[in-house]
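Rest of the complex left out; these chains stay put.
The first chain written gets the first letter, and so on, giving A and B; residue counts start at 1 in each chain.
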Amino acid sequence: MSKNFLIGIVGGTGYTGLELLRLLLLHPQVKIHTIASRSQAGQPISDIFPGLENYPLFFEDVNLKKLTACDLVFYATPHEVAMGQAGELVKAGVKVVDLSADFRLKNTTVFEHWYCQHSDPELLQKAVYGLTELNREAIKTAQLIANPGCYPTSIQLPLAPLLYEGLIETKGIFIDSKSGVSGAGKSLSVGNLYTENDENFRAYGVAGHRHLPEIEQELSHFADEAIQVTFVPHLLPMTRGIESTIYCQLKEGIKLTDIYQVWQKKYAQEDFISIRENTPPATKEVRGTNRCAFSAVIPQQRNTLVISSVIDNLVKGASGQAVQNMNIMLGLDETLGLGQIPLLA
Amino acid sequence: MSKNFLIGIVGGTGYTGLELLRLLLLHPQVKIHTIASRSQAGQPISDIFPGLENYPLFFEDVNLKKLTACDLVFYATPHEVAMGQAGELVKAGVKVVDLSADFRLKNTTVFEHWYCQHSDPELLQKAVYGLTELNREAIKTAQLIANPGCYPTSIQLPLAPLLYEGLIETKGIFIDSKSGVSGAGKSLSVGNLYTENDENFRAYGVAGHRHLPEIEQELSHFADEAIQVTFVPHLLPMTRGIESTIYCQLKEGIKLTDIYQVWQKKYAQEDFISIRENTPPATKEVRGTNRCAFSAVIPQQRNTLVISSVIDNLVKGASGQAVQNMNIMLGLDETLGLGQIPLLA
């Protein structure tokens, strides 16, 4: 097959940029036209990532001309970069998938509360939220995708259909999420050092994490009412993987089979969703893959539903879902380049 | 100082037995009189634990005569061993601390549901539950201590005073606990292998874990009403440490300062309790110590209280608390032998 589509990556030196490389270099239909990194311009990618020596690509400075020559551009940059550049690309007809949070929150006041003032509120309204399985139709024709956060992806996939179908109460949702350290990115802080995380586990961001408004915005949409949840993230002593344990209240008369029936109806045909009965999934079962696996239990036949949901934060939680969205936007088979089998050992 | 008290350990080859050795060998007032292990009888302890070569002890077969010569005997055995032997020791005037679950559940029907038929229901009623800070008076005169489970210890210490003082609702308590792999013991199963746990995280026992009835029994006691909680344990890719994130509903008008006031009142004088404001504690901060550290947050000023509580599962969650109870039962300073500073790095 010839590689028909030209792709740009802005911000290629972090962990989501690296993961985009891992997926796109093997993708049968796309070609990386430019990978931009101000700090590493001129360096071969294998100087930063020695395992990629078979791929003779070089980091370049951000080059608008090369970016506008692309069919699609990924932003794997810190917040506030994409919102300054995406408008021009979109105007030039280039499709954009932003892996940062810049276009995730529709309400600019909320955005400003959690991040900063938004510099392109007009474009923000046109951005399409890229949780693929829940928003596929809009993604097909989108020019700009706000790729979802890692925690929100693991949470919405099991929860959204249950709220939409009215199987659970909209009050009393508690979400206890745990993430591998790669989710914190490659920034140099004491908290990211090996010795601080090895053999260690802790809650963080309890008073408020930036993914909370994203979770509430999207769940409210599916419930068709304003929803507030309690969301507590934790840091795991491992590199990849998110597990979210979600506690919610069943509406009267709802049984476990109803839950599974709704999930089956919604997801039976989905390539990247694993509905697990009996044993909750382990993060290793989706490591390196674009898959989300989840299970449900009603402990002790009481009224609480416990969902356990796992993803690889760098794949379905970031770069994998970004590629999935790219496939859809470019009219390709959605699973292209995403057929990885997990490294179970 | 002369070492005045003779101590026996039954079941010294597992991880809680090993941890008893680590603590008791340096304890200034006790001497290990016999350490029993059927499978290793005759072996020097340093054959099993090479780091203990300075201590010339030998595993022995279980020897009732030597055990009855002790002032106090620890059972660090699988379930069903202590309930068959403790009676005889107690009759002989020997104090017993059982680290297994044999004497934790007062209701024999409940015990049978989760474990097996109880072989000494009479003795069961005399056993004193050994969560030291919550039951110190009874421990002082106890002949037989049911040393608490690891998860229940991390949960009750912060929760019990809040229930007792009526600050939180007795309904709607969700407990999301995470434990290092040493909590699963040294048994040979695929689930305990290195490769199965490294870089992996998973929920387990969602439908029902044996610590659930223990948690509910004790919390009900403090709330003075029957309490049901949702409890989900998880397995962490590390050796030691438990973190429990607890979600509960504040009674009307209760503020965060009320929570901290109750904790201060209850625990300000306690040597092994760290009340943390602001940042939730990390498990590493109590590693190797007998300490329990916890914090509270009311996220987004809504109505839910989020507690994060950490212990070392092998110390405060098992052998350390057992030694703390021993100190009390023998009339010693409660902190003797328990002054460890954590290995933060």
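Simple rule for what comes next: a contact is a pair of C-beta atoms (placed from the backbone, for glycine too) under 8 Å apart; a residue touches a chain by one contact, two chains touch by 3 or more.
Computed from a predicted model, the values in this text were never measured in an experiment.
The complex is built from one repeated protein sequence; 2 chains are visible, and the structure file as a whole lists 4 copies.
Everything below uses one rule, namely that only the chains that are shown with their structure count from here on.
Averaged C-alpha coordinates give centres for chain A and chain B that are 39 Å from one another.
Looking at the complex, you find that chain A touches chain B at residues 172, 174, 176, 178, 195, 198-204, 206-208, 212, 228, 230-232, 234, 236-241, 243, 245, 247, 280-284, 287, 295, 297, 299-300, 302, 304, 306, 308, 310, 345.
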